[in-house]
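Here the complex is missing a single protein chain, while all its other protein chains stay put.
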Amino acid sequence: MEPVAGIRHVAILRSSHAHARITSIDTSKAEALPGVHGVVTGVDIASVTNPIPSAIRVPIKFYPIAVDKVRYVGEPVAVIAAIDRYVAEDAMELIEIEYESLPPVADPVLALEEGASLLHDDVGSNQVHHRTFKYGDPDAAFASADKIVKLDWRYPRYSSTPMETYGVVANFERQPDRYTIWSNFQGPFILHALMTGALGVPGNRLRLITAPHSGGSFGIKQAMFPYMVLLGACSKLLGCPLKWIEDRLEHLIGSSMAADRADKVEAAFSKDGELLGLRFDNIVNVGAFVRAPEPASVYRMHSASNGCYRVKNIFVENRLVVTNTTPIGLNRGYGGPQFYFALERVIEAGAKELGIDPAEIRRRNFIRADEFPYLAPAGATYDSGDYEAGLDQALDLAAYDDLKAAREKARAEGKLFGIGMAAGIEPSGSNMAYVTLAQTPEERAKAGGRSGGLGTATISVDPSGSVTVKTVSTPAGQGHQTVAAQVVADALGMRPDQIDVITEVDTLTSAWSLASGNYANRFSSVVIGTIAETAEKVAKKIKLIAAENLEVAPEDIELVGGEARVVGVPEQALPIRRVASQTHWHPAGLPEGMEPGLFETTIMNPPMLDAPDDQDRVGSAVTFGYVFDLAAVEIDRTTGEIEIVKYVSVHDVGNVLNGLVVEGQIYGGFAHGIAGALLEEFVYDAGANPQAGTFADYLCITAPEVPEVTVGHFNTPSPHNTLGAKGMGDGSSMLAPTAIANAAADALGTYEIELPLTLNKTWAKANGQEYHRAGATRAKVGEGPREAGAVEGGLTGEGSVELSAPPAVVWEMLLDPDALASVVPGCEKLEQVGEDSFTAEVVIGVAGIKGVYSAAIDLKDKIEPQSVRLVGKASGGLGFGEGEGRVTLEDLGNGKTKLSYSYRANVGGKVAAVGQRMLGTVTKLLIGQFFRGFERRLKSGGDDGGSSGNPGFFRRMFGGGS
Amino acid sequence: MLRIKPDQKQRVTVTVNGKAVSGYAEPRMLLTDFLRHELGMYGTHVGCEHGVCGACTAIIDGAATRSCLRYAVQCDGLEIQTVEGLADADGTLNTLQKAFNENGALQCGFCTAGILMSSTKFLQENPKPNDDEIRDMLSGHICRCTGYTQIVRAIRQASGQ
Partner (left out) sequence: MKPVAFEYCRPDTVEEALDLLKEFGSDASIISGGLSLGAMLNMRLVRPKALIDINGLGELADIKAGDATIRTGTLIRQAGAMEMPVLMSGVPLLAKALPYVGHYQIRSRGTLGGSVAHADPSAEIPLTLVTLSGAVTLRSPGGSREVPAREFFQGLLTTDRRADELVTGLTWPIRRDLTGYAFEELAQRHGDFAITAVAAEATVAGDGSIADVSFGLGGVEDRPFVATTAGFVGKPATAATASDIANTIAETVDPMVDLQANADYRRQLVRVLGARVLTAAFNDATGQQEAA
């Protein structure tokens, strides 16, 4: 769809390298392709934009495209504009880039090691943020504890992958310079300021127009703002409007993901189970850049670090680490899943260690119903709640005693059966200032105050009495229009279908502010309250006018059935449209001093959203919902299959505004949580190459994998907004991963649980085996950092073959270019370019999936005729490979040699991201072909019909014997 | 035998929701792009372009199948049913759509077009499916919003169960 004429279509060339210096980019062939309008590179963008800042003051220059260095696979490198996307993709393949590889690091703990490859030289470290926080007296609490429980784990990286990808149309116009950008951006519009800063224009010269609703977001569409800057700048450089629709492969490697974490937690308990203190040690892998609003993910739950509990003594240490992975950002539950994976597992571990029922230990520590509003140690004010009631309802719905009996029975039969729980509060309606916790109180004081989370709404009633509500809530399926129409209709005595709700944002015409947008469950915690207040203003004005016309007091007027009528005298009534009409047609007839027209706008700031104090306490959110989840699982020891026998989820969302919408959010959040628990993970390999680049590798949960869930409700209305509603929507997306992990821990008798609990991983765990995903690399959990460069998994292999020639002959052949050329699979050309250096052109692939690669091979550490190390790299259209192999020869006598080999390869680019399933097999296949060819050649004396065989050479080699 | 050169634009005529429509396509043009950008029918959504997500599912030549894995030139002369054909001309939703609406079976709606088309064909073949059969059919679709529960309910309701 084209909002402006003359659009060109964009394809974005992305880095296939995780970490490399760009030594040259040649776009000439691409630009010469018919249909191509132009190509823009990072250097061009840097010449017309400023780097995009974040709340962390470190010297990182974040441009929306790589300038001199690439730092993650998927980072934009060039933008191509053409008559259509097909031609743009053709041109993309014609851009020639030379990279100088740098050592990559994907794991945050490895990235913190001494000598780790640095992403940003100017920072001098991969640790870009470090703060500690102390509330109460944690040291004393731990000193007085009867029991201290400590857990150490990794939390995986995943994303809610909205079904609709990013889409941007950007148009730059001159005189005055103005950018107009249409997109499915979701806010927060605080990012508008970052975009104008990057583009170097005042706010009113960057007009953002968002779609009225978009095809899912779950936070992910926040992270498209750098692309909006990129497309805007490209429109300026190329002099035409541009359209870019992200494709799924781009989305899976280059959009945004929730943070993976390397965290520890410690909990101090008294012997009767009182939670005395907590220590959180969080290491956040933010990816290659700190993209705003990061570091917010680790601070969103911060002011509620006590969870549902009365614990006062809390220590938090946060470290943010940059790695060669895609930058992280908002994703459903934002920081919540990771936080509860710490808190709710350590509580359950504490219960086990103390011999207290996990439900009981929670009950003992819950904030009590009569303690609300409750001021949490780190500054949040919990508005309302009754956590124990939620617990009781969940236990009741789960028939907890029966479930425990079932567990005993199953265990007696030798089965792996476990029960797990998780309780959590759901902060909603964010204080824009909580991100500034990343700064010290001194830095904050210097920067000036920050607070708030403004809600805005406009209601207009036209001369015909039609009502239009304008809210800047950019919904993505959360039913904002439905709920807003219902609330306004109730206030005005009309039917919901008579109310039009406009949800799109146009920053030139909408009443918007920094907090506008769709995130942090802010619709029902803040926005709808603002709409309700606006509707009340309109209702009040209608009543005033009607009262004067009907000659009664305004208090005696009610709005019902489209009329303003006198209470108790229904025949004495005026149609609301008549009243509305009067405000437009006959202002002079309005009550004394009343403004004409019927428009009301409300801009409201929830008063509890103040700036952080000098003790780092902040009221981070407006409402605090509550979720209690309980899961029972049975694990098949022989296959690792997890059957979710029972799942109960109880919610306090305050007053329910629309039951169907609430129910849909609960089911949806639950599915995301189960997906995180069992299926979804963005895996990076040893070379920081993403391994889950397609929907066949990134396993989104589908209908058969979602278990049945019993949902329970109880409501404690929030005093923090006019409707008593609380934000909701994150729900079980935050708690299901932990509830399932706790149930699995109970079944398996271990606290060491890592998500996702895939079949292989669970089977290995159930049988006491070590398991690492193929290709996954990282430091070991629980034993401190490993030696630098150590990898687990990766594309590695070893083997040996027996060859029918003595070592000396094998050795010569190994080192002979002609011989090698004839046995290297797919070798088209092989040249010796130095004493121990070769270049080659090889066609590698299977079936129709073939690519031509240019390869360079160096021989090192030669010990004739015993061993040699081969170091090589290859690059081509489908990706690149770098590898190292070691070959040793052993004389077996009788003219035979045992050749042993081992290799380690790093394969990147498209072939790694989308062909992961086949990589290992292809590597094995090629190596097998190589040695089979080798053996054939040795047996035949080199005359096996190899394309560049040299019989003379082999005759010489075999002493003329063949 | 039909042969179309790589850069040759071929006139392609399809019957979409009972109406013959034509446009031009090079051999490599995906049916999804043809429907959306050549015919201006944006009801068929594109979620992955590699046949996994199911958003683009349409009923093509009587089979509920992926339109991102078809090329427009392959479909010349075929009948295609898309989501635009489900409701009455005056916008009245059909039974299945109504059931989706009443059960909250869609949130963002992006995957819905494909799911409706699969379900339409599925219910013709299996008018009284049980929940397991519905979930089996749905496994060919990814919905990120609903968690599927309300979709299963809606399809069951539409089947009169």
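Miscellaneous remarks
As written, the chain order gives the labels A and B, with residue 1 at the start of each chain.
Following the convention adopted for this analysis, a contact is a pair of C-beta atoms (placed from the backbone, for glycine too) under 8 Å apart; a residue touches a chain by one contact, two chains touch by 3 or more.
Quantities reported herein were computed from a predicted structural model and do not represent experimental measurements.
When you scan A:R85, A:K243, A:R279 or A:H672 for touch with the missing chain, the hit is A:R85. Contact with the chain not shown here comes from a single listed residue; of A:A292, A:A692, A:V842 or A:A905, that residue is A:A692.
Among A:A399, A:I849 or A:I863, only A:I849 touches the chain left out of the display.
Checked against the full complex, the candidates B:R11, B:R28 or B:K128 give a single residue touching the omitted chain, namely B:R28.
Which of A:E705, A:E812 or A:D836 touches the hidden chain is settled by the complete complex: it is A:E705. Across the interface with the omitted chain, chain A contributes residues 85-86, 89-90, 93, 247-249, 638-641, 679, 683, 691-692, 694, 696-697, 699, 701-705, 758-760, 763-764, 769, 771, 773-775, 846-849, 877-878, 910-911, 914-922, 924-925. Touching residues on chain B toward the chain that is not drawn are 1-7, 10, 26-28, 30, 33, 49-52, 54, 57, 63-66, 68-71, 73-74, 118, 121-122, 135-137, 139-141.
Keep this in mind: only the chains that are shown with their structure count from here on.
Between chain A and chain B the centroid-to-centroid distance comes to 29 Å (mean Cα coordinates, whole Å).
Those residues of chain A that touch chain B in the shared complex are 1, 86, 160-165, 213-218, 247-249, 476-479, 660-661, 663-664, 667-672, 694-696, 700, 702-704, 706, 709.
Put simply, chain B touches chain A in their complex at residues 26, 28-29, 42, 45, 47-50, 52-53, 55, 103-104, 106-111, 134-136, 138-152.
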